[in-house]
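Supplied in structure tokens, the structure appears directly below.
This part shows chain A:
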Amino acid sequence: MITSKKRDNTSKKPKMGFLNKRFLFSLIILVLFFIGLNIYSGYSHKAYGAKEKNSQETQCEKCQTISKITPRTPIYFTLSDPTKNDKGRGGMHSHEGDYKNESYKAPSKKAWLVSGENNPVSGLDLKTFVFDTMQTQKDVKLDNKMGINTYSFEVPKNGYYNLFAKSEIIDNDTLFYRIAKLEYLNGKHGSKDIYNEEIKKEIKTDKIKIDLVRLKDDNENSFFYRISMGDALKFKATLDGKPLQNADLGIDLNSGWSKNIKTDANGTASFVMIRDYFPSWDKFDKRYKQEMLLTLTFSEDINGTIGDQEYKKVNYILTYPLSYYPNSSDYQSYSYGLLVGLFVFVLSGIVVYLYRRRRTKPFKEIKYEE
Partner candidate 1 sequence: MKSRIKNFINNGDLRRVRFWIQLITFVLFVYGGYLAINFGSSFPIFTCPYNDKTAATCYVIALQHQLAMPTKVLFSAAFISILIGLVTFIAWFMILNKAWCGYMCPFGTLQDWITALRKKIGIRFSIYTQKQFDQLSKIKYLFLIIVLLFPLLIGAGVLSNNWSAAFCQMCPARVISPMFVGDFSQWSIDFSSKTNMILTALGISFAALFFIGAFVKKRFFCFFCPMSALHYIFADTSIIRFRKDGSKCTRCGDCYAVCDMQIKDIADDVISTNILRDDCILCLKCVAACPEDDALHFDILNIKAFSSTREGFEKRMNIGSYTKNYEANK
Partner candidate 2 sequence: MKYFVGIDIGSTAIKISIVDDNKNLIGSKISASGSMFYKYAQETLDALISELGLNNNDIVYIVATGYGRKLYKEADENISEITANAIGARAAASEFGEIKTIINIGGQDSKAISLDNEGNVVNFAMNDRCAAGTGKFLDVVALKLEMDVNMLGEYHFRSKGTPLSVSSTCAVFAESEIIGLLGNDHSIEDIVCGVHYSIAKRIVKLVKRVGIKEGIYFDGGPALNDGLVNAIENEIGQRIFVPKHPQITTSFGAAIMGVDSYNYENS
């Protein structure tokens, strides 16, 4: 409609326009490339089968060390495969699990039973059961790979899962009532399931006589809760559902620190996590995961029989493994933050103020590049 034929109108093409078109075009190409690659990798997988790890079974070296463990030594669950030796490196939340299982059934969690220095234990007759987020009992799938038992349980929903393994052995008329307990919190970062009081309820079960429950306080409000150094932890020991007074609770941290405390009148015991991670500041890894083990031991003189054997004394041992991380306040500094913020705030405020104050500049000179 513009009549001047001679030259194009002054306002040039919108300057970001060319970028917009080319960027969109390249994005589409990228998407097609990915889909194509995806289909191709899917096809190659079906045609040639999943790439097997080197075919012959490698005998797991650590298995030989299964020693006959004495009924006294505490056994406990761990979520990392003891045969692999990568020390608890697991990321904040591992991705492999969620996307690996091709059959798309509910995701499940695997645990191993170990004792002492992370040595796998097998060959014990155990009764294992797991309570899901609604505290209903589910069964535990036991399978054996290279001689190592693995206990896996399904974790369909976010929430707390409590895995128990109970073994009762009578040795020279003392019943060793050993329980390995594991509380697993299934949660994905940023997921939006509702976290309410229901989840925090203590477990009421008659399956096990002795139990040690971690009491959850109110600042635990998301499925992504992690115990960190410096937190005050509170536990409640119960025997046959009733609070267990002055049972002694042993706390051993991998890093070597240990402590024993007694449960008080209504069976609760609490202690403050110590800080035991002091790398130089630039090697600090805020996701450094460490393990700790709580062992609740209590003995009482009750006699009873199991099967045909008699016992006069019961010796309860309950193990409860936990993992903990460095406390965020170790690597986050509020003061520095505010300091930097204030500094920038004041500095830019002054700069803007001066710039606006001296705006009566004469004509801006045009610079020539000599």
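Keep in mind how these were chosen: all candidates are chains of the complex that A comes from, given by their letters.
Keep this in mind: a residue touches a chain if its C-beta (ideal position, glycine included) is under 8 Å from a C-beta of that chain, and two chains touch if they have at least 3 such contacts; residues count from 1.
Just so it is clear, the structure is predicted and the values come from calculations on it, not from any experiment.
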{"item": "Candidate from 1 or 2 that touches chain A, complex-wide", "value": "1"}
{"item": "Of all residues in chain A, those that touch candidate 1 in their complex", "value": "1-2, 9-11, 13-16, 19-20, 23-24, 27, 31, 34-35, 37-38, 41-42, 91, 95, 99, 190, 192, 194, 222, 281-282, 284-287, 331-334, 336-338, 340-345, 348-349, 352, 355-356, 364"}
